[in-house]
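Reading through the structure tokens given below for one structure.
One chain of protein is taken out of this complex; the other chains stay put.
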Amino acid sequence: MKVVTFGELLLRLEPEGYYRFVQVDKMTSTFGGAEANVAVSLANFGIDSYYVTKLPCHEIGQSAVNSLRRFGVHTEYISRGGSRVGIYYNERGASQRPSKCIYDRAHSSIAESVPEDFDWDSIFKDCSWFHLTGVTPALGGNLPLICEQACAAAKKAGAIVSVDLNYRSKLWTREEARAVMERICRYVDVCVSNEEDARDVFGIEACGSDVENGLINRESYKEVAVKLAQKFGFKKVAVTLRKSVNANNNRWSALLYDGSEFYLSREYDMVIVDRLGGGDSFCAGLIYSLLNGFNSRNAVEFASAASCLKHSVEGDFNMVTADEVNRLARGDITGRIQR
Amino acid sequence: MKVVTFGELLLRLEPEGYYRFVQVDKMTSTFGGAEANVAVSLANFGIDSYYVTKLPCHEIGQSAVNSLRRFGVHTEYISRGGSRVGIYYNERGASQRPSKCIYDRAHSSIAESVPEDFDWDSIFKDCSWFHLTGVTPALGGNLPLICEQACAAAKKAGAIVSVDLNYRSKLWTREEARAVMERICRYVDVCVSNEEDARDVFGIEACGSDVENGLINRESYKEVAVKLAQKFGFKKVAVTLRKSVNANNNRWSALLYDGSEFYLSREYDMVIVDRLGGGDSFCAGLIYSLLNGFNSRNAVEFASAASCLKHSVEGDFNMVTADEVNRLARGDITGRIQR
Amino acid sequence: MKVVTFGELLLRLEPEGYYRFVQVDKMTSTFGGAEANVAVSLANFGIDSYYVTKLPCHEIGQSAVNSLRRFGVHTEYISRGGSRVGIYYNERGASQRPSKCIYDRAHSSIAESVPEDFDWDSIFKDCSWFHLTGVTPALGGNLPLICEQACAAAKKAGAIVSVDLNYRSKLWTREEARAVMERICRYVDVCVSNEEDARDVFGIEACGSDVENGLINRESYKEVAVKLAQKFGFKKVAVTLRKSVNANNNRWSALLYDGSEFYLSREYDMVIVDRLGGGDSFCAGLIYSLLNGFNSRNAVEFASAASCLKHSVEGDFNMVTADEVNRLARGDITGRIQR
Amino acid sequence: MKVVTFGELLLRLEPEGYYRFVQVDKMTSTFGGAEANVAVSLANFGIDSYYVTKLPCHEIGQSAVNSLRRFGVHTEYISRGGSRVGIYYNERGASQRPSKCIYDRAHSSIAESVPEDFDWDSIFKDCSWFHLTGVTPALGGNLPLICEQACAAAKKAGAIVSVDLNYRSKLWTREEARAVMERICRYVDVCVSNEEDARDVFGIEACGSDVENGLINRESYKEVAVKLAQKFGFKKVAVTLRKSVNANNNRWSALLYDGSEFYLSREYDMVIVDRLGGGDSFCAGLIYSLLNGFNSRNAVEFASAASCLKHSVEGDFNMVTADEVNRLARGDITGRIQR
Amino acid sequence: MKVVTFGELLLRLEPEGYYRFVQVDKMTSTFGGAEANVAVSLANFGIDSYYVTKLPCHEIGQSAVNSLRRFGVHTEYISRGGSRVGIYYNERGASQRPSKCIYDRAHSSIAESVPEDFDWDSIFKDCSWFHLTGVTPALGGNLPLICEQACAAAKKAGAIVSVDLNYRSKLWTREEARAVMERICRYVDVCVSNEEDARDVFGIEACGSDVENGLINRESYKEVAVKLAQKFGFKKVAVTLRKSVNANNNRWSALLYDGSEFYLSREYDMVIVDRLGGGDSFCAGLIYSLLNGFNSRNAVEFASAASCLKHSVEGDFNMVTADEVNRLARGDITGRIQR
Partner (left out) sequence: MKVVTFGELLLRLEPEGYYRFVQVDKMTSTFGGAEANVAVSLANFGIDSYYVTKLPCHEIGQSAVNSLRRFGVHTEYISRGGSRVGIYYNERGASQRPSKCIYDRAHSSIAESVPEDFDWDSIFKDCSWFHLTGVTPALGGNLPLICEQACAAAKKAGAIVSVDLNYRSKLWTREEARAVMERICRYVDVCVSNEEDARDVFGIEACGSDVENGLINRESYKEVAVKLAQKFGFKKVAVTLRKSVNANNNRWSALLYDGSEFYLSREYDMVIVDRLGGGDSFCAGLIYSLLNGFNSRNAVEFASAASCLKHSVEGDFNMVTADEVNRLARGDITGRIQR
């Protein structure tokens, strides 16, 4: 089953361990980005995963391509050219000190891409699913247009279209986001939001939750899901729910609404290794499970187990197999050694 | 006091921190193995600890020898020859993601050793204690026979014999284990089991415990201890009890049965640095305390404090002194800095 | 606002992560020391911070100077000469295993300094605040005298004088400490103590607390504060209160007594990255907030938030800005990522 | 153009820098092996390069697969199963101290593979070139047979067949090598030898050279090339010529004989970063240049420039592009920075 | 003596050792840039060195500032704002493989700076020397204008003005360079060129040299110096002469022309640790020696010894003291240990 994802692939520069930016003279340099994270996770689940982006011809661009190939993502639709690989600097938080993310992604090859860089008809040939997130149109330039073209082409080719709202206040305003995302959502079958996105993008609030203080009323998100579904006619709406105890400990669960019923996953009490890509790994889990015919209950459990495991993995990419996710989804939560 | 331990010494290859195998191009390469861990821990307690194994003549074999010498273990009885050092790859788990252990130990020098490699009469001269675990006969080949020869020679030389059942499903079946261990247990004075071994090897179950889900009924293990003692005439039976909350947090305690009374140690709530060698460090603590005439209450507290500390130490070996163990066993559990 | 701090600057040698001393052949080599930690933290808050010490002329001494300059501390009053940089070896504790600190600081340049090394009149020109800790006179030699000279000069120049009692049993006895500190405290306006110092130095006990077992009765420290204030006429007394759950988890709060009222800060439940410099970062927070006219309530909240954050930062120095502290002091405790 | 290579893919464990095995507790863990090195180098030149081997299903096996995918090698013909990834430990030499290689490759998945593991007819569909080295049959078991089957199938499919004699005295005797390689060479079009292989495998000596003392008479290898060509009817014979000054400095050149003329490449005076894979990178350069229609003069210059560059690259794989090789082959030897 | 330097300060990202970009997932992250290198080297010589640039307000910008403060460079004239720190990726060459430099410096804070960012009259108050290189105007935008304004202000303030031509073909064309540099050179007293710059910028060729092949005719550069001096009325012209043997070995010397006589320095045969900043360290050596009244012979020897030493130091900055340079300049070239 061919799944296509479209977005940026960024160089992630990060001090090791819990060092702060101003303390180090060495950084891990890996690659990631919301949509690429979905693509790699799907490849790790055994899906024929294709990533579409634009990257420069030089060695840093090539390293970005290699970071996908290494884990089996198909890279033949990646356009090469432009002048830079977008960067994000990440500093890992600890205890009461939050993680910090500095974007240096303006003027990247993808941000300056043009519609001609992507031949959507070829790309979506025999494609079963197309996934996009709100980060890509947020990069501006031609990307709102290109994203809409991609969605239209995907629908035309018969693919299911999913979107993760993924609002980033450092990239665009709520108003800009709403205008663009409303256009894109017309093509969407499956919508994923986290505990804040629906409010930030579409002004749909969950009563009784206070995200900044780590208070999440899981029940209140049912209404959010229904409102999202009604507004755009989504077939399925999923909401991930993160309760932040501190930077090292989070509680994680998700809600899936299939237009009639609500399915609330188990809640995981997590010790965090790396929380970036948590939502992306949920999307990959949801796409995998729905593509494989899981029912809604099993789908939301698989997706939330996948994303729970992501929090224990270094880097943006969720380096876990479907077997590992299934084991956790079935209830083996004690992390006992296998030997 | 001379203590002899016999078994393999493996190269342990491990990604740093919480990285997964498929993410790294560098691994820590240290040495360990159930019995060697006991030998090093005893040397750290000041015991004249002798390790018996077989290792190749080349530099990797020499590095293995050096890893013992460095901490004061006597290595003159180590047989040199054969073609390879056994390996185990270890990936550290985190949160709901379990640790993963890949064995590559077949065909190692010790696995292909012959009875002539070991001169047990010399080895056990003036020896006070001989310790063995179920892992060594599980390596197959001549090792079930050699282990039995060693036990017989140790008894003849007047040494106390202890065994840690240490069942490894990746090395042999329960049936194979039972057949061999029943022969060996005839020589044994002190038997150590963890919360699963007695069931796996001898089918002795603890009612009301569900190890896979982290539920341990400490009381139910008293019956396990009694049954083990009755079956083989052990003078003492110890059971270590691990409650796995997740891969980062475990609860740890132990039970000692001396043929008449039960002694249940304090239970420790542990943040885990490295859980490998936990049981081995308990055995070393038990041997040390019994050799030094501790009463049963103090012995089980010393042994469980020693193994609690092991979980805070990197690597297979328990790098703690008897002083440090005594401080914890006496109740200083807050981990306050000393300065 | 010019703030002057006086003390040692030590080379801190430390195994990485949770490795023990006897396991490593590489150590992080950074610099720190109680008073220098205060100086750097103040510079990070934007204060004109001056550090006074003595360091050798060679490259290790120069590296020490550079470690301060890098973060904006003024180093022009540092005396150069003598033969060695004091060292402390630090081993990070985990779970029930405590951190371990080995001092190798005798015969350092500062320990062998003479009154002529410091021109206090120049140093305190236009100075608003002078901070000192009990560690500096504890180094012996001429330092009790030099510290007293410094305090006298600071008072003469119109600076506020603060002292952190900071008792170190490895450096001097309680009796020695009391004799010297009583002389110094005559010049002091603001006194900071931790949950043990008042008892160790002046025999002032907090009823109902058992520090070694992690039991802290926060109320009982009010009496300690009052007694300290009465004994020496301090204008303000602050007490930091650490409840040690284990080496990875501490609870942290503070009390400020302004001669009439008591202000008890929020208590933080901390996952510890590096607990060294916790008290120093509190002092820096207190000096900053009082210099900036915060009221007592806000001052103690700022200072305890600053020191809470310190526990999440590697190294002796508290690498946080006033903005970051304010955010936490205002109640954003969930450590959510900022992006 | 599809090129197929067949052989082992080993885990390479190596102390960093110039440390000796017995000094380290960390090793770089990368992958390599004579034939895989050729495959990766070809992929780096833009060739459709397919690698055939057998690797276990576990994560170490997967990491081996990933090491090829990362650089664009096609891995769909890799058979999965068996129990271990072969290992070689490598210690880098310096000055007068030679590099040291310890093999731990017996019982690997490929060494225990069976003919049924490989469907040669599918593999060689549309294949232009098949490359093999003497190391693969040297692994024993079914591999001499499998290699012959592969050669026969390749010929049948119309592919050019090349072999690198690559004698390894630690794997088989000269007599064993000769018997097997004589069978294989019947299918070979292009034969590559280094300054020792022809002597070791077929007893063809180069007069006037004393390899052990770094003396290489380049002229004398013309006769070696002619004798090899005559014995087996090779269309082309290439000989790489390494003059070892010391472990840090080698001189490197090559000879190509096309059945009528001799082409001696420029000789490079190299500062060595990593000399492993030197010969393999030559083979890749030769295959690339011949497949692209280079004349013999240009082919030997391209191949020797490619392998010269390999010596400046860490790891087994030659991470250079065809552009970079062409630049050197055209004579830009000064290593000036490009900016 | 106050010296001002103006230019960019870049983040330098570099694989460790001789690894290529596509092989690594960690990079050293230090700071450098032609003009900043001069500023740090001068501070290391004890000069009151001031750096002028523009850097963003975030932590990466702050780290850049700190990299200068650490070594004593005054940073109070640095303008803060804009959105990014320029980056250059550097890959170290070895043997015949050249170093590779990928610029990602467009849109940096300094590249987008405006004249109002710099208050040149304050900056040049009491300034003895102003140094600039061709890289700064090459960044485009307002920088050609700003550089000219700076030169004019420096002259007005009575400072000596020096320029290093420093042509970068990746930043601008020869034609652009010539037009701008001709304007700037009107203010210049001391001009420094390397073996290529005079040709690239002003078309002044050295007969008999073939830089690309490592052939440098030192005599021919006398004419280059004279022509440069005549064209712009420079009081002094220095030319650095690099003979590239390979990426690990270079020969290095310099020529100083003082309007009447030529002074050719000793030629150094260098083993290269890091060749970046070689020319910058020469400029710093020249400025230091001329400011301190060295005669031309001693000045060129000091400057070339300083830059020789730079090649043995990691990073952009020349971390050597004037004492160390003097020792080499006096002829102690054997690198014998000091103990």
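In order of appearance the chains are A, B, C, D and E, and numbering begins at 1 in each one.
Criterion: a contact is a pair of C-beta atoms (placed from the backbone, for glycine too) under 8 Å apart; a residue touches a chain by one contact, two chains touch by 3 or more.
Note that the structure is a prediction, hence the values are computed from the model and not measured.
**Q** In the full complex, which of D:Met1, D:Ala94 or D:Val114 touches the chain missing from this view?
**A** D:Ala94
**Q** Out of E:Val65, E:Ala94, E:Ile204 or E:Leu309, which is the one that touches the chain we can't see?
**A** E:Leu309
**Q** Need a quick check: the contact residues on chain D for the chain that isn't drawn.
**A** Touch set of chain D with respect to the missing chain: 17-20, 22-23, 93-101, 103, 168-170, 211-214, 244-249, 275-276.
**Q** Counting contacts across the full complex, list the positions on chain C that touch the omitted chain.
**A** On the chain C side, contact with the omitted chain comes from 13, 20-22, 24-30, 58-60, 62-63, 66, 83-85, 87, 89, 91, 100, 102, 104, 106-107.
**Q** Kindly note down the residues of chain B that lie in touch with the hidden chain.
**A** 66-67, 69-72
Keep in mind that, in the parts below, only the chains that are shown with their structure count from here on.
**Q** Strictly by the touch rule at the top, which chains does chain C share as contacts with chain D?
**A** A, B, E
**Q** Go ahead and align chain D to its copy chain E using Cα positions, then give the rotation in degrees, nearest 5.
**A** About 120 degrees of rotation relates the two copies.
**Q** Any chance you could check whether A-D or B-D wins on number of contacting C-beta pairs?
**A** The greater number of contacts lies at B-D.
**Q** What is the distance, in whole Å, between the centres of chain C and chain E, each centre taken as the mean of its C-alpha atoms?
**A** Those two chain centres are 42 Å apart.
**Q** Taking each chain's centre as the mean of its CA atoms, how far is chain B from chain E in angstrom?
**A** Distance between chain centres: 62 Å.
**Q** Identify all positions of chain B at which a residue touches two or more other chains, and write them in rising order.
**A** As it turns out, chain B has residues touching two or more other chains at 17, 20, 22, 25, 100.
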